[in-house]
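For this view, one protein chain was removed and the others were kept in their places.
On to subunit A.
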Amino acid sequence: MMTRKRRRLWLVGVCLVAFGSATALTLSAFSGDIVYFMLPGAVLAKHPAPGRVFRLGGLVAQNTLHDRTIDGQPGVVFGVTDGAGHIVLAEFAGPLPDLFREGQGIVAVGAMTPDGTFRASEVLAKHSASYMPPDVEAALKKDGLWNPATGQPPPAAAFNGSLERTAATKAAGG
């Protein structure tokens, strides 16, 4: 018959193994699978390495949304802006969310390609007309670009400002 002490030892051992491996798995996954969130300004400043997955948030810049075939699949290119003059060109192959349109706040998951375009694997836009993704809202607020307390976000055209031209030419050139 097993003593109480040995029984307890077994229990502690199994617990240690289980929770230890859970911790190890979590830490190793955290080091590799964490996805950072960036506004276009941060992307242009930090130049994330090609292939490193991150989430790009912002507003779809006006007059930048175009259809394009990407790797043989029907896709789109569009500019993502933070309203402070930074625009990152993004491409996405696949059907867009139902409410995707110019001026809409969006979050896209993906990575930069070597040629400096953001290749999105997933584009999220909330299914509501007046929605601004919380991450985009928080980031815009942090950078002093828009305070939700002052009312609705400015219209897309105002966000675009003078950069509309550059992005449009870039998109058309691609």
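Criterion: contacts are C-beta pairs under 8 Å (C-beta built on N, C-alpha and C of every residue); 3 or more make two chains touch, one makes a residue touch a chain; residues count from 1.
Keep in mind that, in the parts below, contacts and distances are computed from a predicted model.
One subunit of the complex is not drawn; among "Malonyl-S-ACP:biotin-protein carboxyltransferase MADC", "Peptide/nickel transport system ATP-binding protein", "Heme lyase CcmF/NrfE family subunit" or "Cytochrome c-554", its UniProt record names it "Heme lyase CcmF/NrfE family subunit". Shown as candidates are A:Ala61, A:Met112 or A:Ala139; the residue that touches the absent chain is A:Ala139. Residues touching the missing chain, restricted to subunit A, are 2, 4, 7, 10-11, 14-15, 18-19, 21-22, 25-26, 28-30, 32-37, 53, 55, 67, 69, 73-74, 93-96, 98-99, 109, 124, 126-129, 133-135, 138-139, 142 (touch as defined at the top).
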